[in-house]
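To start, the structure under review is shown below, and the notes come after it.
The other protein chains are all here in position, but one chain of the complex has been omitted.
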Amino acid sequence: MLVARDLRKDYPMNGETVHALRGASLTVEPGEYVALVGPSGSGKSTLLQIVGGIDTPTAGTVEILGTRLETLSDRELTRLRLTRLGFVFQRFHLLPVLTARENVELPMAEAGVKGADRRARARRLLDYVGLGHREGHRATQLSGGEMQRVAIARALANRPAVLLADEPTGELDAATGQEILDLFRRLNTDGTTLLVVTHDERLAAQAGRTVHMLDGRIVSEAAAP
Amino acid sequence: MISALCLTLALVQATEPPHPSTGIAIERAVAEQLDLGVGDTVRLGAAPESLPHLAVVSAIYEPRPDPAEVSRRSLRVRLHLPDLAAVLGAPDRVDRFGVGLLPGVTPDSAAAVLNRSAFGFRAHPSATIASESSQTFKVVSRFHRAIAVITIVASAVFLLCIMLLKVEERRLDAAVMRFVGVRRRTIFGALVLEAALIAVLGSALGAGLAFLAGAATNAYYREFFDTELIFSLITPRIVLFSVCLSLLLGVAAGALAAWRLVRTRPMALWGRA
Partner (left out) sequence: MTGLGWGVKSLGRHPLRTALSLAGIAVASAMLLDMVMLSGGIEKSFSDLLLARGYQIRLTPKGTLPFDTEASIGGASHAVRTIRADSGVEAAGAVLGTSIYGRAHDSLVTLFGYGIQPEAQGIYQVTAGADLAPGDTLGVLLSETAAQLLGAAPGDTVTLVGRLDPQMADAAVGRRLAVRGEVRWIYDYRGQPSVGTVLPVMQRLGRDAAEDRASLLLVKVADGAAVEDVAARLRERFPHLEVSSVADLVVQAKRRLVYFTQLSYVLGGMSLIVAVLLVGTLLTITVNERLGEIATLRAIGVSRGTIVRQVFAEGTALTVLGAGFGIVLGLATAEYLDAILTSFPGLPASFSFFVPRADTLGLAALVLLVTGSLAGLYPAWLASRAPIAATLRAEAT
């Protein structure tokens, strides 16, 4: 489903070159739940962004569902992110002027889903993440955990093949973070493929496979017992 | 007593040899338009179809710049009164008399005396006539003042808006300062000072621009109307008013925005609330 081969990423910072990735390779199979862990600056987020098509590698290739990302134009890459990938970020990034339902509708509207259909699906997704009763509330009226659940519903809007999450519990307290972990587990049980960057040991523990990174390289992988 | 008669004249350059008896002084604009010089002979008459009188150009003069005439572009010549009366076929007729008063006699009292005994004419003090004839400029002046008020309102709103945006841009800086323990009052003072500096610098730049625009306006309209009149006059009082207004508005806007900023919790400024 997702194959990254020998990824390298260099970028300049304050006049020096940062080697964010130094030959990282990763494969994620359909239905897998993979946690990417490692210390800050180890290249986890960079790897996630490159396999998610929002950044480009200095060298190496990424293949998603048989499509080589480097062969795609910006427009095609945007379309792929919209329809085949789902993203969840640490800081949620919901549009504060829209309601929870409208935030979930946004990717569907972009994909051209008709109004009634997307409203119905947005409601179903909000019910799925346990926020059906909050659909009319603006993002600013939701708690951190609720915002992250809306963000997850938004990521699932166009039925992505893979859900990519970058520190999804990073901004949440332990109890709220646990709710997100439970949601992720349920998502995976229901068939969603997950690749999650995290510092949260609980999240890593519940993943099917944990990939450890250090200094831009994958140093070890461990399947759940 | 001075008398004067002004009526429209038809005037063309004569082709026959002159037999000069009448002298005429013409405006520079007339000389340029009709390609006339001192010594040339012109035909004069009260109507275009009848130009029986010959006159010799004895002088070319530059008229005193007159705002009332600037857009009319009338062409003017001067003749001795009897000559003009002869050309017009109206001997011993004048439009008005000028009356010089003895010391101690007020224009109003003299006018009142003349009006009591007058039949067929009316006496006006010069000040009244000057006031009447400056009516046009009073109207223009009122119009300019009204436009200025609108412009000031627009500028004020613009300035308020920019200042608000400028201060709000400093949210993260303000958050960091609060994190490291800088007092609200210090942040507020720094932001207001910054706003005041921007207002002063902006108004100095604006004054410079105004001088350039004024010079361009004067150059253009002097050329356009062929006059020495001053159309745009930027006085120190105007500059002072503009700078003070900018400073006042700038500081007010800066203070408003800074007050809003320092009242916000640091985490909210940092975007984590």
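Letters A and B mark the chains in the order given here, with residues in each chain numbered from 1 onward.
Here is the rule we use: a contact is a pair of C-beta atoms (placed from the backbone, for glycine too) under 8 Å apart; a residue touches a chain by one contact, two chains touch by 3 or more.
The model shown is predicted, which means the values in this text are computed figures rather than measured ones.
From the set A:Ser25, A:Thr67 or A:Thr83, the residue in touch with the chain omitted from the display is A:Thr83, counting the whole complex.
The chain omitted from view is touched by exactly one of A:Gln49, A:Gln148 or A:Thr169, namely A:Gln49.
Across the entire complex, the residue among B:Ser21, B:Thr136 or B:Thr186 in touch with the chain not shown is B:Thr136.
Residues of subunit A in touch with the missing chain: 11, 45-46, 49, 52, 54-55, 74-75, 78-83, 85-87, 89-91, 93, 95-98, 102, 105-107, 109-112, 115, 154-155, 158, 166. The chain not shown here touches subunit B at positions 7-8, 10, 46-49, 71-73, 118-121, 132, 135-136, 139, 142-143, 146-147, 150-151, 153-154, 157-158, 160-162, 164-165, 168-169, 221, 224, 260.
FYI, only the chains that are shown with their structure count from here on.
Work out the mean CA point of subunit A and of subunit B, and you get 68 Å between them.
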